[in-house]
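In this view, the complex is presented without one of its protein chains, the others remaining in place.
Presenting chain A:
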């Protein structure tokens, strides 16, 4: 108990007394190397990598390694996920719900449909719950009030129903197909 209450006081004192050598004394932040399935190397700060529960538990098991292979993850979604987590760390240090919400909203609006869908399994594999929530909601919002055909093209789905089967399904809830947005 005492150590946890003492240490913050100590740090504030040091910064007050010597604001200058801050950069010299600061520990060089540890870098962690992530390797995507297409053999691209990403160097990220340890704090960012620890946002990925999967990477974190990897280090808990084998603390000596410095390169983490991510065989299920390609470079593009990974770089976007890293970008998201970097921002989340800033909000962790400096909680501002309104700013965080704004950032999360902007993060998804500027992404293409494909980018969003590609990121979902990555966020799931790396166990980044916040990102997964943001992505799922964003995708749900994008198919809100859209036609069946739109949903198919959005996710690249091949229709495996026969025409009769599909017609029967549509008849069952005919009301739900009225008044959808233009594709």
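A few notes on this one:
Simple rule for what comes next: a contact is a pair of C-beta atoms (placed from the backbone, for glycine too) under 8 Å apart; a residue touches a chain by one contact, two chains touch by 3 or more; residues count from 1.
As a working rule, contacts and distances are computed from a predicted model.
The unshown chain of the complex is recorded in UniProt as "F-box domain-containing protein", chosen from "S1 motif domain-containing protein", "Exosome complex component RRP45", "Ribonuclease P 40kDa subunit" or "F-box domain-containing protein".
In the complete assembly, the contact with the undisplayed chain comes from A:136, out of A:33, A:47 or A:136. From the set A:144, A:164 or A:182, the residue in touch with the chain omitted from the display is A:144, counting the whole complex.
With the whole complex as reference, residues 37, 54, 57-63, 65, 69, 71-72, 117-118, 120-121, 124-125, 132, 136-137, 139-140, 143-148, 151-152, 155-161, 166, 169-170, 173-177, 180 of chain A touch the missing chain.
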